[in-house]
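Only one protein chain is missing from this complex, and each of the others stays in its spot.
Labels run A, B and C following the written order; every chain starts at residue 1.
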Amino acid sequence: MERSQPFLLINFKTYLEATGKRAVELSRQIEKVGENTGVKVGVAPQFCDIEKVAATVNIPVFAQHIDSVTPGASTGHVLAESVKAAGADGTLINHSEKTLLLVDIDRAVQLAKQTGLRSVVCAGTARLAAAVALSEPDMVAIEPPELIGSGRAVSKENPEIVTESVKRVRKVNRTVAILCGAGISTGDDVYAALKLGTDGVLVASGIVKATNPKEVLASFCEAVLRLA
Amino acid sequence: MERSQPFLLINFKTYLEATGKRAVELSRQIEKVGENTGVKVGVAPQFCDIEKVAATVNIPVFAQHIDSVTPGASTGHVLAESVKAAGADGTLINHSEKTLLLVDIDRAVQLAKQTGLRSVVCAGTARLAAAVALSEPDMVAIEPPELIGSGRAVSKENPEIVTESVKRVRKVNRTVAILCGAGISTGDDVYAALKLGTDGVLVASGIVKATNPKEVLASFCEAVLRLA
Amino acid sequence: MERSQPFLLINFKTYLEATGKRAVELSRQIEKVGENTGVKVGVAPQFCDIEKVAATVNIPVFAQHIDSVTPGASTGHVLAESVKAAGADGTLINHSEKTLLLVDIDRAVQLAKQTGLRSVVCAGTARLAAAVALSEPDMVAIEPPELIGSGRAVSKENPEIVTESVKRVRKVNRTVAILCGAGISTGDDVYAALKLGTDGVLVASGIVKATNPKEVLASFCEAVLRLA
Partner (left out) sequence: MERSQPFLLINFKTYLEATGKRAVELSRQIEKVGENTGVKVGVAPQFCDIEKVAATVNIPVFAQHIDSVTPGASTGHVLAESVKAAGADGTLINHSEKTLLLVDIDRAVQLAKQTGLRSVVCAGTARLAAAVALSEPDMVAIEPPELIGSGRAVSKENPEIVTESVKRVRKVNRTVAILCGAGISTGDDVYAALKLGTDGVLVASGIVKATNPKEVLASFCEAVLRLA
């Protein structure tokens, strides 16, 4: 299997620094760094911001979640078709801050496929990463919950979980892309993640809460290029 | 207490007929009927559609739900600030298709207040309507779940629940506006609802799934004027 | 309204110190202190322990939760009839460690009534205490979640929330008994709680995790008698 080009996906969570107009601004900066370095970058803004972000930048835009509902009487739910119509290219599923029933993870992946959305399913352990890989999403993202937002990078604090995840996921699914996340905040963290066999990183506060997001992201991209 | 002007709130749910561009179109039609008749109308589109609907029409726009989270690390959640930044005037809370923990209903109402969003808290029984009225939202909406989408109007099928709700709500809260919903599909249903002491209706399929939504809404507005 | 005799309800949670045979032992000690002092005491053991506790001691036994399900196909749920058949006299509902949908709180209270179980509905704030009091349970229990297990008694740390709860609950329900809980660990805490107008306390770690539960409970009972 040929190695796919590494992917850096920035999750805006519900940070005010990345809400509304600031979501658009930050997406622009991220797009710029991507263009400058040639590294593949994407963003995951809040639902209300998807459309204007997608209309502004030319990088992949992901929703942070979709519900496993089909069109109809589901007030307050996030419909795949709605996210897609707004311009999203994909969606996170089962982020550790929005964990789902097993049955809904699988349904959400299938709904994403049917709607033409790429799916990134998150999992907190190597075993669960393999479990969700069986649903054949486009990507899985390993994020040990205890390291999320900690500033201590999973790729350095707990490289075994990354290696083990890659091994277990590959055993059941040879093509899914594998991201890792949690605590990623420097280019070295990204470099370490890729060296461990991942195809990119899922990052949030490391970029969104940085004093200079552009600079930090540039160092991430530089790490990607260093590896190439 | 002076009677407030009746309010007709149209919930778009996750109907494809009211998703994406069709959400904007339908909102325009609704606005037009409101202008023509002078009756106060509002819409509750999906999260991804709030901004473009709010940018297009000059009627109140409500979210269908907000989560009881504050800005930060809440991937996949619906932040009051995000909904507000997109242009929403208010939000539904605890719709029977998105029921909440008691503690989260109250938190969501307070978050709405703090963010400058009006709140419409739904409840399925008279007793629960009174319970949520204690949180002092702007409106409560009585919707017996068994009648939702049934085409059999709560105001005709079960007028007692409406009367009883008004009575119980008024006992604990003299100022909250009281809507009712479920099965509302004709002007007569609306007329009956207002006669029972409510301040308006919450309606979904009755308008959204109608062959001619504009015509049906016009008949609703005509019923409001008949009463005045 | 005549003041009812104060009630001390000990919640065993899932503490190993109060699981299985140790649940029976602890219940015996609690019964003994109740007998010695004439103070009304009760226990809330885990589901599996209800029957043997109820068969052993002659004090009220409460379940820690019931689900709002009726007999039938509800695998893994806690049926009111099952709890009752095991010998329970009542049940906690909506404890802050097992919070429920608003609609399920109300249903659970009604199911308890229909099954002949007394209900103690928990709430974390004065407003929510009033909201649940509308369902007309036998008791409400005010427990600010932030003080639970803290060793800092609600009746001393936050007497206002107790006073305010009593006031708000009484406004909508004149007969429901009002307990308070969270951090209660000394006789003085109990005394303070009763002085604030409550009808008893809900306590867990203060008794269950005490080096000498019998002694601590005796001091609680002594506080009750001091007041009488």
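Throughout what follows, a residue touches a chain if its C-beta (ideal position, glycine included) is under 8 Å from a C-beta of that chain, and two chains touch if they have at least 3 such contacts.
Because the structure is a prediction, the values reported are computed rather than measured.
*Asks:* Tell me the shown chains the invisible chain touches, ordered by label.
*Replies:* So, taking every chain into account, the missing one touches A, C.
*Asks:* Tell me which of A:91, A:135 or A:198 is the one touching the absent chain.
*Replies:* Within the whole complex, the residue contacting the unshown chain is A:135.
*Asks:* Can you work out which residue in A:99, A:115 or A:150 touches the chain that's missing from view?
*Replies:* A:99
*Asks:* In the complete assembly, which of C:8, C:26 or C:92 touches the absent chain?
*Replies:* The one listed residue touching the chain not shown is C:92.
*Asks:* Can you list, in ascending order, the chain C residues touching the missing chain?
*Replies:* 11, 13-16, 19-21, 44, 46-52, 64-65, 69-79, 81-83, 85-86, 92, 95-98, 148-149, 204-205
*Asks:* Which parts of chain A are in contact with the chain that was left out?
*Replies:* Touch set of chain A with respect to the missing chain: 94, 99-103, 105-106, 123-125, 127-128, 130-132, 134-135, 168, 171-172.
In this section, only the chains that are shown with their structure count from here on.
*Asks:* Determine the shape of the graph in which chains are vertices and touching pairs are edges (line, ring, star, complete, other).
*Replies:* Drawn as a graph, the chains make an open path, so a line.
*Asks:* In angstrom, rounded to a whole number, how far apart do the mean CA points of chain A and chain C lie?
*Replies:* So the centroids are 45 Å from each other.
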